[in-house]
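Every protein chain of the complex appears in place save one, which is left out.
Think of it as A, B and C in the order they're written, each chain with its own count starting at 1.
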Amino acid sequence: MPKNRLEAFSDGVLAIIITIMVLELKVPRGADLATLAGLLPIFLSYLLSFVYVGIYWNNHHHLFHATHRVTAAVLWSNLHLLFWLSLLPFATAWMGQNQFAPLPTALYGVVLLLAALAYFILQQVILADQGPGSPLAVALGPDWKGKLSPLFYLAAIPLAFVNPWLSNLLYTIVALLWIVPDRRIERAFAKR
Amino acid sequence: MPKNRLEAFSDGVLAIIITIMVLELKVPRGADLATLAGLLPIFLSYLLSFVYVGIYWNNHHHLFHATHRVTAAVLWSNLHLLFWLSLLPFATAWMGQNQFAPLPTALYGVVLLLAALAYFILQQVILADQGPGSPLAVALGPDWKGKLSPLFYLAAIPLAFVNPWLSNLLYTIVALLWIVPDRRIERAFAKR
Amino acid sequence: MPKNRLEAFSDGVLAIIITIMVLELKVPRGADLATLAGLLPIFLSYLLSFVYVGIYWNNHHHLFHATHRVTAAVLWSNLHLLFWLSLLPFATAWMGQNQFAPLPTALYGVVLLLAALAYFILQQVILADQGPGSPLAVALGPDWKGKLSPLFYLAAIPLAFVNPWLSNLLYTIVALLWIVPDRRIERAFAKR
Partner (left out) sequence: MPKNRLEAFSDGVLAIIITIMVLELKVPRGADLATLAGLLPIFLSYLLSFVYVGIYWNNHHHLFHATHRVTAAVLWSNLHLLFWLSLLPFATAWMGQNQFAPLPTALYGVVLLLAALAYFILQQVILADQGPGSPLAVALGPDWKGKLSPLFYLAAIPLAFVNPWLSNLLYTIVALLWIVPDRRIERAFAKR
């Protein structure tokens, strides 16, 4: 099975996820500065989630650039990832509308954690299909970012009930770690 | 007529359907666990429908992988399928928001039934165009899954008025039957 | 300029238009048959518009199949068409929610008319670029469907204030005229 439709469908879903999140930035009645300022928490949660979906899109882009065969297991692992990412707009809006309250902040971490695990599963399914020593396996290397991120989320979830800002700090740190773009695969392919 | 735009348009519509369903998971006012728990029926109906759209996308992907010519009849059969699938977000939300009440559960089955019939028609139109003995005809074989599913929906629709959970059990069983991915076409093409 | 991005962007916009229309089929509170029956006008207006967007997508597909060069004038004529089509969800919902009242029914016709004119302009821009005697010009022939449809809309708009059902009958007749797929271009290309 060729990969082009899986890429097109995933691009479509990710493009919609990243865009419908902004619909939660509901247009307010007033036209004054106080009204606008009241939207700040929702704007900040939108910004964070926009960056996260951007990171997933970038990584997905790199991952499938190094993948040529799409099996049924890859199709379903990919849909599994898209399922958790599709819950991000809900988690984002719930967190933003409740000014980063503990439970919504924890739920946001749960969604990030499940999406990260789904991405890890997808990556493993592709790696297993390609066999050891594949260019992708070499390019990913020890994949410390992929392994560290879920630990950050795991720490952030209970922390939300102590201080939600600590959790959000952790979410931001992980995002910054990834925004430094993952040049591993790019580099490995450039070498060849 | 080449098939690439039909695939792109269908991917677009399916990507939007699968994603706008999550918009029915309306962001609640409260930030406590009880509020979140109240969303469980809507979440479950979303999960079921996400899987169904995923199944349709997978099958569509396989079907058109084995199709090279797109006639006017194929274009309209495909739009017919997309029409019924476009009603799934409505049926899903109505069922979820009414805690799987009888009539909404029955309507959900009606939409699944009509989408299944539309898929069957699309498949027949393509098979008729390819003629008997085509790789697609061979790959599909007796197509027992395609023939069994509508019978399950037909049974589930009246059952909803007896016990909606039985209907939802049937919907789930059909989904599980298909989630075991349809390797027929994949296998047939791998052989060649 | 190659045409693939124009096609992809148009497919995206049309896929979104056809799908967001269903969002106007708002999920009602009740779970009984009367509630569902109350949605019938909105459902019917959705069905009509779904068919119309399907027709535009089909015709757009055929038109650009026969187009190889995309000039700035083509890009803007295409955006002009998408603009009027993007107003169809609004016109559809306004007509459906007001049980096909005169003014909304007339406005629906105005949007159809402006979209038809935009399509005509787009077609002329492409034909002018290709020069006389091009395969597209030959395939389109006298284009009586394209010339008749605006006349039907022009008649339906004032008729809505006499009897909106007559207008809707005209809209339906035009849709049926086009649903009989436009085989002209297909045939012309098959011949070569």
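Keep this in mind: a residue touches a chain if its C-beta (ideal position, glycine included) is under 8 Å from a C-beta of that chain, and two chains touch if they have at least 3 such contacts.
Keep in mind that what you see is a predicted model, and the values were worked out from it rather than measured.
Undergrad: Tell me which residue among C:8, C:36 or C:138 touches the hidden chain in the full complex.
TA: Of all options in C:8, C:36 or C:138, contact with the hidden chain holds for C:8.
Undergrad: Consider the whole complex, including the chain that is not shown, and state which of A:28, A:141 or A:158 touches that chain.
TA: Within the whole complex, the residue contacting the unshown chain is A:28.
Undergrad: Among C:101, C:166 or C:179, single out the residue that touches the unshown chain.
TA: C:101
Undergrad: Out of C:17, C:39 or C:66, which touches the unshown chain?
TA: Within the whole complex, the residue contacting the unshown chain is C:17.
Undergrad: Kindly note down the residues of chain A that lie in touch with the hidden chain.
TA: Touching the chain left out of view, chain A contributes residues 7-8, 11-12, 14-16, 18-20, 22-23, 25, 27-28, 31-33, 36, 47, 50, 54, 57-58, 61-62, 65, 179, 181-183, 186.
Undergrad: For chain C, which residues lie in contact with the unshown chain of the complex?
TA: Residues 1-2, 5-6, 8-9, 12-13, 15-17, 20, 23-24, 71-73, 75-76, 79, 82-83, 86-87, 89-90, 93-94, 97-98, 101-104, 107 of chain C touch the chain that is not shown.
Everything below uses one rule, namely that only the chains that are shown with their structure count from here on.
Undergrad: Expressed in ° and rounded to a multiple of 5, what is the rotation angle of the C-alpha superposition of chain A on chain B?
TA: A turn of 90 degrees brings the C-alpha atoms of chain A onto chain B.
Undergrad: Can you compute the centre-to-centre distance for chain A and chain B, using the mean CA position of each chain? Integer Å is fine.
TA: 26
Undergrad: With centres defined as the mean C-alpha position, give me the chain A-chain C separation in Å.
TA: Distance between chain centres: 37 Å.
Undergrad: Touching at least two other chains at once: which residues of chain C meet that condition?
TA: In chain C, residues 12 touch at least two other chains, as defined above.
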